[in-house]
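Heads up, one of the protein chains got dropped from this complex, but the rest are sitting where they should.
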Amino acid sequence: MSEMLEIVSDVFEKMCKDFVTKETVDLLEEEKWATALWQQLEDNELLKVAVAEQHGGANGDIADLLALYQLTGYYAVPAPVLEHTLANFIIELVGLTPFSSITTILLNEQQTLTLTNGRLDGTIHHVPWARTAQQLVTFAKENDSTKLVAVDLIQAEMTYATNLAAEPRDTVSFEQAEIIAQIEVNELQFQKLIKYATAAKLSSIAGALDKAFQLTVRYSKEREQFGRPIHRFQLVQQHLAILAGEAAIATAAIENMAGSLVDETERFEVAFASIRLDEASKTVATAAHQVHAAIGVTYEHSLQHYTRRLWAWRDEGFTAHYWQEQLAADLLQVEDVWAWMTTQ
Amino acid sequence: MSEMLEIVSDVFEKMCKDFVTKETVDLLEEEKWATALWQQLEDNELLKVAVAEQHGGANGDIADLLALYQLTGYYAVPAPVLEHTLANFIIELVGLTPFSSITTILLNEQQTLTLTNGRLDGTIHHVPWARTAQQLVTFAKENDSTKLVAVDLIQAEMTYATNLAAEPRDTVSFEQAEIIAQIEVNELQFQKLIKYATAAKLSSIAGALDKAFQLTVRYSKEREQFGRPIHRFQLVQQHLAILAGEAAIATAAIENMAGSLVDETERFEVAFASIRLDEASKTVATAAHQVHAAIGVTYEHSLQHYTRRLWAWRDEGFTAHYWQEQLAADLLQVEDVWAWMTTQ
Amino acid sequence: MKLPVVQFTKEQQAFRLEVRAFLQQHLKEGTFRTKCDSWLSGSDPAFSKLVAAQGWIGMTWPSAYGGSERSTIDRYILTEEFLAAGAPVAAHWFADRQTGPLLLRFGTKEQRRFFLPKIIQGDCFFGIGLSEPNSGSDLASVRTKAEKVDGGWLVNGAKTWTSNAHDAHYMVTLVRTAPYDEQHKHKGLSQLILDLHAPGVTITPIPYLTGERHFNDVFFDNVFVPDAMVVGTLGNGWAQGLAELAFERSGPERILSTFPLLNELIIELKKAKDTVGLATASKLLAEMWSLRNLSIGVAQVLEEGGEVGIPAALVKSIGTKFEQKIPEIARLLVRAYPNLQAEHAFDRYMAESILHAPGFTIRGGTSEVLYGIVAKGVVAQ
Partner (left out) sequence: MKLPVVQFTKEQQAFRLEVRAFLQQHLKEGTFRTKCDSWLSGSDPAFSKLVAAQGWIGMTWPSAYGGSERSTIDRYILTEEFLAAGAPVAAHWFADRQTGPLLLRFGTKEQRRFFLPKIIQGDCFFGIGLSEPNSGSDLASVRTKAEKVDGGWLVNGAKTWTSNAHDAHYMVTLVRTAPYDEQHKHKGLSQLILDLHAPGVTITPIPYLTGERHFNDVFFDNVFVPDAMVVGTLGNGWAQGLAELAFERSGPERILSTFPLLNELIIELKKAKDTVGLATASKLLAEMWSLRNLSIGVAQVLEEGGEVGIPAALVKSIGTKFEQKIPEIARLLVRAYPNLQAEHAFDRYMAESILHAPGFTIRGGTSEVLYGIVAKGVVAQ
C-alpha cells in the first residue's frame, strides 16, 4: 500500500466507524442507505481515490482500491462505494471518462444485453444499487464481440430486488436505450476486467470474514457458560483456531492477489483466491454461528450482517465455479504443475 | 439372525478369541496364516454354515454369512474364511456343487479372463488367498456373455502380492486352463452375485470399524495426559462421539442391508451401504489414529490391523465408486426421489 | 448399540401413500408452498386445523382423549412425509411432539382431559419454556422462580428462544419452585403449564436474521399458575425434562429439514443429465438412508419403552450436520442465486436452507453438548 493510501485508508476507516453503525446497515431492510457517509466520502474526495489526476482523482491503483474494499466488507458499508469506484476505475482503464454522479457496475458471466447501432436491449438481473445509481457500466454483446458500455439508468425499467444480505440487486431492462459510451474489449482485456471485478468482490469478502472472526473472538470472551467464559472450552477453542486460520489464509490470499495485480504478474492468483475464499466463507460463517449459538441468528446481533454478506457475495459475479472451470482448462495445457505454480 | 446362527456366531466368536491374537494376525507379514483356527472351524463344520443340507451344510442364508463376516472383520481373521464360505454360497446359488477344499473368490468390475471352448485364459490381479486356495471362483467372458467359472489353481501361474493390510492378493495367470465348472449369468444374476460379494466385504468393514472404535474408547480410558485420562478432554470426546456415530451408522446400515438381501427386497441398500461405509472408513481411521496419537501408528499396537484393513478393503471388488455410478444411472430414471426411497 | 431393523408393514405403506396424497392435493390447491425447515419456521394454524381434521395430531394417543392409538412408526411416517413435502406444521409441532407425551407420562388426569382433546383438534398450541437469557446450553442454571401462594404459584422471570410463542396458547415452563442452590442446580426445578394469555405475560419477538418472526422472549410479572397446572412431581422438573429429549432429538426433523432442496437438486441434475453430479448427490442419499435407519430404529425402541439416550444424541448431531451440508454441496453442483423471493424453486430453497442452517446444530442441544453426552455414554459402557 502506498503512503498516500495508508492515509486515505485511515480516513476511510474513521468515516466507516463514525457513519456506519449497526443501525445504518439495518437501513437497507427499509430500502434506505448510508447517504450521510456518502456525502462525507464525496466531500473528502474519497470516491475519487483511484481516478486519474487529469480527472480530478488521486491516481491510485487497483491495490489501493482493494484495500478500501476490505474495509467496505469489514464494515458492511451500506452504500455503493465499491460499485462506484470500481466502475470509474474500469472505464478509465479502457480509455473512457469517469462519472461523478453515482455509477454502478455489473460484469456478469452470462451476458444478456445486446447492442445494435448504439442502442441497448435486454434484461440484466441482480444489478447492484441500480435504483440508486445514475449510470450502469456493463458488458453487452454486439454480433460476436463484447463491448463495455455505460448507459444512463433513467432509460431503464427496473424491478427492485435484493440479495441474501438485503443489498439492492435490481432487475434492469432496456429497450433501445441510448448509451453514453462503448468500447470493444478483446479476450485479453476481458480477462483483465473480470479479474479486477472478481478481486474487488474477494476483498470485500475477506473484510467480512475477518469481521465475523473478530466478532466471534469478542463474543467468546464475553459469554459465560457453566461458570466460565466460553473461550476456555476446548471445542470453542477449536472453532476460534479454525476461524483464525481462515482469516489468516484469506488475508494472505488477498494480499498476494493484490500484489500480483498491481505488478501485472497475475496468472492464477485471482482464481485461487476466489476458490479458497469460497471455502473460507462457508467455514467462517459456520464456525462463527456455532460459537454465537442462538444469539447469532437474531436480527439484533450484528454477526448476521457479515455472514449474510458472505453467503450472498460468494454467488455473485464471477464465482469460484467459474474460476475452477478456467483452471481446469488451463491445467489441461500445463506440462508440470509444480513448475507452473512456482515459476514465473 | 436365526436362532441356529446365534449359536454358530457365539461359537465362531469364541474361536476367534481363542485362536486369533495380535500375533496370529501378524503372521500374515511372514506369509503365514491362522491354520490352527482353520482346523478348528473345519472340525466344527463352521465353514459349511451356509452350505445346503444336501451338501452337508447347515443351510444358512446370506444374512447368517454376513453376521459371520462382521466377526471376521472385528477380529481381522487371517484366514480365507470369507472367501471360502462366500465362494461356496455363490456357486451353490447358481446350481453348482460346493467345494470342501479351500476355495477363493474374486468378482471384479473389470473382467480380464476369457473362456474359449471350456479353456480359461488371461491374468487376474489381487486374488485373495490364491496361494492358499485350491479353487478360484470368478467371472470370465465368453464372447458377449459373462460366465461364473470355477477353476483349479494348480494350473495357474502366480505372483504373490498383498493389499495394504498384508493380506494375500496374488496375481494369477491362466493359459488354456481347464475349468471345473461354468455357468452363464444373466444381468439379473450378475447384479445379485456382485451385491452378495459387496455385502460380504461391507460386513467385514463394519466389523473392522467397530473394532477401531472399541480400541479407541479403551485407549481413551487408559491413557493419561496432563494428569487426566484423555477421554475427559472435549476434543477427545468429540472424536469419540464421531466414532460412536460412524459405528452406529455402519451397524444399522449393514443390518438393513442384510435384512433386505435375505427378504429379497433389496433395491439400493447394498449401494447405499457401500457409499456410506466408504465415508465411515475414512472418518473412523482418521479419528481413531488421532486419539491414539503416536502409539497408533506403530506396528506393535493392534489398531493398525483394523485401519489398514479399512484402507485396503474399501478399494477392493465393487467399490463405492462403482455403486455411485450405478445410482447416478438409476436416478436418471427415477420420477420422484422421495417416493423411490420410501416406497417399496 | 444394536437398534432394530424396521420393515414397514403393508398397512404402514398404505398409510404413507394416504398422507402423501393429502399433501400433494394441498400442494396442488395452493394450501401451502413447500419450504425448507418448515417444521420450525412454517407456522400456519389454519393448516394445522386441516391436519387435525385428518386425525393426524396426537395420533398415537389413547382414544379416550380423541387419539387414534396408532404406533410410533405410523407417526414417524406421517412426520417424514410432512417434512419431505416441506409442509407448515410448526404451529402444532411442540404440542404434538412433546407436550402430549409429557402429559401422558406425568400429567394429571384432569390435565390430560383438558388439554389432549384440544391439541388433537388443532385448537391448542404449546411453546417450550426452557432457555433463559443467561442459561444457553447450561439449562440447570435457570432462575425463573415460582413462589407458592394460595391455590397456586406466582411466576416471575423470563424465558427466551421460545419458538412460535406468539401462535401458542400455553407453554410448559421450567421454573424454580425452591431456591437456587449452586451445589445442587438440578434440584427444585418444576414444570408448570403457563397460560400465555394470562395477566403478567409479555411476549416480545426476537426477529430471526431474515427479519421473520420466529423466536420470542416471554416475560413473567407475577403470573399466577394454579396448582392444577403443575406437571408431574414438584421438584422433578429436571428429570421430566430430560425424558422429553429423546423424543426431541431423534426424529426425522433432524434429517429432513433441507430435504426439499436435496430433491430439487436432483431434479436439476436430472434435467442437465449430469451423471457426475448425480453420483455426488447419491452420496447425500446414502447419508440420508443411513440416518433414517438409525432414526427409525430409535423410534421403534421408544415404542417398546427402551433407552435411547445415546443413539438419539447421535441422530441429532450427525443428522443436523447432514441437513447443514446439503446447501453447501448443492451449490457446488448447480449454480444458484439464492433468494427467498425467487420464482425458481432451487434458488428459493437454497436461500431458506442457507439462512436457517446455522440453527440446525444449535437448537435442541448444540453439537458440542451432544458430543459430551455421547462420549460419556460410551466411556461408561
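Order as written gives the chain letters A, B and C; numbering starts at 1 within each chain.
Just so it is clear, contacts are C-beta pairs under 8 Å (C-beta built on N, C-alpha and C of every residue); 3 or more make two chains touch, one makes a residue touch a chain.
What you see is a predicted model; the values in this text were computed from it and never measured.
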- [ ] For the chain that's been dropped from view, list the shown partners it touches.
- [x] A, B
Open item on the list: Touching the hidden chain in the complete assembly: which of A:K48, A:H231 or A:H289 does that?
Closed with: A:H231
Open item on the list: With the missing chain put back, one of B:A52, B:V94 or B:A161 would touch it. Which one?
Closed with: B:A161
Task: Footprint left on chain A by the chain that the document does not show - done: 217, 220-221, 231, 234, 236-238, 240-242, 244-245, 247-249, 251-253, 255-256, 259, 263, 268-269, 271-273, 275-276, 279, 323-325, 327-329, 331-332, 334, 337-339, 341-344
Task: Positions on chain B contacted by the hidden chain, ascending - done: 29, 125-126, 161, 163-164, 223-226, 233, 235-236, 282, 285-286, 289-290, 293-294, 296-300, 304, 307-308, 311-312, 315-316, 319, 321
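Following the convention adopted for this analysis, only the chains that are shown with their structure count from here on.
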Open item on the list: Averaging over Cα atoms per chain, report the distance between chain B and chain C in Å.
Closed with: 40
Open item on the list: Using the touch definition from the top, which residues of chain C touch two or more other chains?
Closed with: 368, 371
Open item on the list: By the touch rule stated above, which residues of chain B touch at least two different other chains?
Closed with: 234, 238
